[in-house]
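Pasting in a structure now, in structure tokens, and then I'll have a few things to ask.
Only one protein chain is missing; all other protein chains are in place.
Entry: subunit A
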């Protein structure tokens, strides 16, 4: 099973590469990228070094496919090495996921909504500390998590994560709202 997912992951990776840039076609995209890569650089070197070190240098490391649904509804599919947090993966791929506290579990800005209950249920339950932050997250849903606490693992391959937006509502697959 692992190897199948692994193959799928690499296939997606190739497709992603072949597809070239995945960013939106707005006039400002070049500026966005400049900003964001600058933005992510220090975070990478300071806070995420331990998370990435074990994976570096290995070409055939296991990766999963993750799709981010941006605030404007556009989608970006990236491959994420197993063990990497979604916050770090987003920043490495110029996805506009905020990370005010740089993954130290002191803010709620990397809030993502898991768009499929099946994937949501494969995650470890949030800790009290994560729940304390989720309490304050903007646009909280029943399948909300903090991006810094969602770590890539094979079972999450194909997961879709939405960035909460003030102006958009969407349905989470398989989620039945509780009656009031």
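Assume a contact is a pair of C-beta atoms (placed from the backbone, for glycine too) under 8 Å apart; a residue touches a chain by one contact, two chains touch by 3 or more; residues count from 1.
Going forward, contacts and distances are computed from a predicted model.
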The complex's invisible chain, by UniProt name, from "NADPH:adrenodoxin oxidoreductase, mitochondrial", "Ras-related protein Rab-2", "Signal peptidase complex subunit 2" or "Proteasome assembly chaperone 2": "NADPH:adrenodoxin oxidoreductase, mitochondrial"
Touching the absent chain when the full complex is considered, from A:66, A:107 or A:159: A:107
Hidden partner chain, residues of subunit A it touches: 27-28, 30-32, 35, 38-39, 42-43, 98, 100-102, 104-109, 128-129, 131-133, 135-136, 138, 140, 166
